[in-house]
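Heads up, this is only part of the complex; the chains shown haven't been moved.
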């Protein structure tokens, strides 16, 4: 059993890096930590990239110029020993695991990491000792972001996906939306990982928590006035009780703001609940119109 | 000084009573207490009317068939003696005060009442001993209404209007929106009376409190789906911190749902604040589009 | 007795407006609300000016291009009636009081105001209905400012100064530093007004509260690295228990950051205390070096 201690980052490829960075800072509000030139000290030519920060993590979003599509989703384990044990356990389970090189680890601002693909083609990285930064985040606009909240992957069968995550990792289903979604926790937060039913592997959306309900609604008007496509919301998920707003960034990358996610303090007592996606209110308890957010496909997937 | 103990009701004239009652029940969600026939036992022909209930009050909205326009706004005083004292005080102040007859009082479900016009032409009634009903309200739809929250009148000069209310009644300004509005409290609720700047006398809107934020947003979708005109919102007033939704009923009658109105528990410590109506966020702190709700003009005003 | 409900603003003349605005925003961290052109709509030529915001107030610092020196310090009273009563009371006391015009009031973002000089030549303005802004302050740097904390005036005799303030206003001495200073409260905050002994009238300093002790110390290094002159601190005042940092801006204008000011919740039980300015620790209980901050002289004083 591999114990995931947290989510770490998303790495995404973008065709137009400048446009994607502008969106991530001026619209989403993230801090641009470092442009490409600072990342690698080696003489080798490197793809242009950018790292973006939302909370204590050095960065939680890395954008790399190239083909558009998600590259990898990162999760943390406790330390070097835990990482080595995970590597062994995954290999014993028949997965192909690659260990990251020193320069790659340095680029990710972690001590070490390994990479593998889940059975559906989603590329996952496990890391240890992701760097913490203590100076206040210099948000590009006052969106009220407090932290990288969760990430959502696609898989053709959410039950199979849950079987993979729950059998190999400390991942517990918090709630089910029929065959459409499984919401998964690895700590008291209702879900830090979600799996939505989709045709192929990809990143459905990346979530950022905001500090107040006002932040959700102020951003709603802010985004609307600037012509950003609102994909869903403002609405409220009955599972996590979070008030949400999904919107679409460059390269088909969906961002979500949400406020008020449920914490499951008594882990042992929680019983996962099941909602029928066809029943009104199962996605948005305010009964607004709903649709599945745009998924950014996995790069390199067949 | 006349002490108002609460707000009592709104009486409004409607051209199409059936349509107005349908809206008040099926859309707003109120309970229809009694159709016209039950109201008067005398043989005299009476205008058709309907009474609608939202809380402990026998009714807080009376719709009377005839010309469209507000007829009167009712406020409560403590008892018969207080009513008599108020009558004297208002007459001494030079206002023309009429005492209601027994049948009229019975129709309003109060023990006694007096009527007068404020300096701007708004028709006011002071009542004592409004009837309370203890059986649960049989709401026509689950809109989450908890009570008749406040009423809002128009006047050409809100400062003059406040001078009238504060010099004759236990009315205190809770906040100012420049020259556009004065929000007035008569108990710990941030405002049970508001005065908005308008060309002539009239009822700007009638407010109903709802139990949860979810009620506001469910109604938003409910109203939108049924083609009801949303006048403003969902938004949040920075003065009362209430989350609001204004929508237009038949005969130009504006209803408001709101949730989370501020209570001013330490009356002595409260300092009224002033907001510039031209500053973004002064009406809706979420920075959404704003406009003055439709006012139903005072019937019989010059 | 005139009841001051709060402090409102400082108006200060600066020789180099652009430099002063740069300092107030990039160094102090305030939000620039409006440059001069937006302030007056009349065709008359106006001095260039800028308004700066730190909290809910539309602005608390107005910089006006021209001679360097403080122009006026503003205090709030409850409403128009209170302002009129104050005007009468001050005139009866023999002071020359001028009422501000409508354009001047609009420029100050208040409904009305009066002006007068205290017996020592400090120019004071009393205002009513200063505008509140609800959108979050867009601080120019994350200095942690939470609000305009207090202002400090100079007078040749602090005992005489206190006699003026305490006999005309709801001003109570919170503590004395011998003949060197009187710290005065008008609400539960230990002092919103201070009077320091100085040769002539002037503004000794303008204080901004910050959210955490970390903000004081981060700013200490931030200012030092940028060559800003630290006048005193970091230190801790034994009277208010606030941790302070005084630094000098353009035009001899002293700013103070402080954290943790004492609140006097039980007003009746508080006994003013006296500290000998010559005793070590009476200004800085950490026993660091102390000196009187630079005072910006009153413009137009004899």
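Lettered A, B and C in written order, each chain numbered from 1.
Everything below uses one rule, namely that a residue touches a chain if its C-beta (ideal position, glycine included) is under 8 Å from a C-beta of that chain, and two chains touch if they have at least 3 such contacts.
None of the values given here were measured: they were computed from a predicted structure.
Because all chains derive from one sequence, the complete complex can be expressed as a copy number, which is 6 in this file against the 3 shown.
Keep this in mind: only the chains that are shown with their structure count from here on.
Farthest chain from subunit C (centres taken as the mean of C-alpha atoms): A. Taking each chain's centre as the average of its CA atoms, subunit B and subunit C sit 43 Å apart. Computed centre separation for the pair subunit A/subunit C is 47 angstrom, with centres defined by C-alpha atoms.
Multi-chain contact residues, meaning those touching two or more other chains, occur in subunit B at positions 285, 287. The part of subunit A that touches subunit C in the complex is made up of residues 136, 138, 142. Every residue of subunit B that touches subunit A in the complex is listed here, in rising order: 213-214, 217-218, 220-222, 234-236, 285-288. Across the complex, subunit C meets subunit B through its residues 5-6, 56, 58, 78-80, 109, 111, 129-135.
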